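Below: one structure, written as structure tokens.
Removed from the display is one protein chain of the complex; every other protein chain stays in position.
After this line comes chain A, so read on.
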Amino acid sequence: MFPLKLGHCSLNKEIGVIVINSLWQQIPGGFGKIHHITQNGGLYKRPFNEAFEETPMLVAVLTYVGYGILTLFGYLRDFLRYWKIEKCHNATEREEQRDFVPLYQDFENFYTRNLYMRIRDSWNRPICSVPGGKVDLLERVSHDYNWTFTYTGKVIKDIINMGSYNYLGFAENAGPSKIPVTKVLSQYGCGMCSTRQEMGNVDKHEELETLLARYLGVESALAYGMGFATNSMNIPALVGKGCLILSDELNHASLVLGARLSGATIRIFKHNNMQSLEKLLKDAIVYGQPRTHRPWKKILIIVEGIYSMEGSIVRLPEVIALKKKYKSYLYLDEAHSIGALGPNGRGVVEYFGLDPEDVDIMMGTFTKSFGAAGGYIGGKKELIDYLRVHSHSAVYATSLSPPVVQQIITTMKCIMGEDGTTLGKQRIQQLAENTRYFRRRLKELGFIIYGNEDSPVVPLMLYMPAKIGAFGREMLKRHIGVVVVGFPATPIIESRARICLSAIHTKEILDIALKKIDEVGDLLMLKYSRHRQVPLLDRPFDETTYEETED
């Protein structure tokens, strides 16, 4: 056996299923519901260490108290606004529509008006430089408690950027892609003014798609001008009425939108929970469509590579095994994982050492690791040919801008090592190192960190609503830019700061950031961690087997 450590689950290939619950009984102080779980170890070629620490009870209670107080004050303010005692800044129903169905009365509007508004200064800050390792920020002030902002005209320089999805650091205004991109710009101009099917298809697009297919290890690939539209327009092209979509509960809005637009039946499984997925698959096969009980035409499982709010990595080996067992299709959104995971930056498939053939639809974006714009789909040639004529974002949308295509090509070649340098490789390694280092240090400092230890997205839990605003402001005061996230992007009590690591962060930058986070953590009492892990799965582990059925 491998040595087992607290919060670790090493996997053993010989033993199919390892349950490490019993481990905790040997650890002094390991009381209560502490455990960390893995299963189907044989499917993994590497340790899969993913942890979600339980919310401490006191913190949860205090968080609810905080929301309670804010809600009370929200009602007070709404009352004052209603009786015109104070000026109302937000949208309201017009006088003549008073008796209609109210538009601005629901909880989300209440939340925006009375909770979000108070800490709005931590979001939507305009920057005025490349979003590289350091950024410049426009200074902004509000004289009416965040209802309006004015710019002072000053620039806050050299904020350490811990918020951009610039995993490999290719969002830069120098470096390998600068000259090729300017060349392409002077040759082709900026916009194509036509769709791919008409006059918008240039040789650069073809070059990109060939390269992309090679990079992904698939037969064929198709690039689009926007990642969001890639999801939301291609899912409807693939499935429709009479089909079933099994979607992870934390899937990105674009996937949710695509699934809804498709008209297929949607069922949601618990985040990264294979028992839940298998149950849905089983039910889908056994019962078929509701009422008619005809079999589903297609079953499509939709997962993401790295979940950008949880920092978790999909349990791809298990998903693929399930997909094979139940003969369904798999749609994998690699928006965050492409470039950022795997020894050669080829995403989760490479990270787990799997075969790209096993994923039916490989989707990803160029907006993150490649520092460009757009999205792609890779897969079998028939699939891509079909999408080329049936997907709305391929047929109706203007094609990718050539300089952007060049940026993607250059960075992709750099990652593949085809430009004759080792820059890409170095950056991938640097990112992996930064990730491990940063996550380990944050854990040592006592913060609650979610997600997989290899994920460059690091959610740092804040919980209390006032701390969302305070963390953003205090970090900015110390010249560090982080993204803070609250409801509705997260469950209401699990507000967090999301730190995205990059290959261009040097060790010095990371150490400065860690020092400041430590400082702010003490100031705001954010070091909640008691090193307890929540069970990832609610059901017993030995219910899932991955043998393909014979038929």
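In this text, a residue touches a chain if its C-beta (ideal position, glycine included) is under 8 Å from a C-beta of that chain, and two chains touch if they have at least 3 such contacts; residues count from 1.
In the analysis below, contacts and distances are computed from a predicted model.
> Out of "FAD-dependent oxidoreductase domain-containing protein 1", "Ras-related protein Rab-30", "Serine palmitoyltransferase small subunit B" or "tRNA (adenine(58)-N(1))-methyltransferase non-catalytic subunit TRM6", what name does the UniProt record list for the absent chain?
This omitted chain is identified in its UniProt record as "Serine palmitoyltransferase small subunit B".
> Sort through A:Ala470, A:Ile493 or A:Ala513 and give me the one touching the missing partner chain.
Per the contact definition at the top, the residue touching the missing chain is A:Ala470.
> Taking the full complex into account, find the residue in A:Leu62, A:Ile127, A:Leu257 or A:Val483 that is in contact with the omitted chain.
A:Leu62
> With the missing chain put back, one of A:Leu70, A:Leu185, A:Met416 or A:Val483 would touch it. Which one?
Of the candidates A:Leu70, A:Leu185, A:Met416 or A:Val483, A:Leu70 is in touch with the missing chain.
> Which residue from A:Val141, A:Met199, A:Ile492 or A:Leu523 sits in contact with the chain not drawn here?
A:Leu523
> Pick out the residues on chain A that sit against the missing chain.
62, 65-67, 69-70, 73, 76, 118-119, 145, 464-467, 469-470, 523-525
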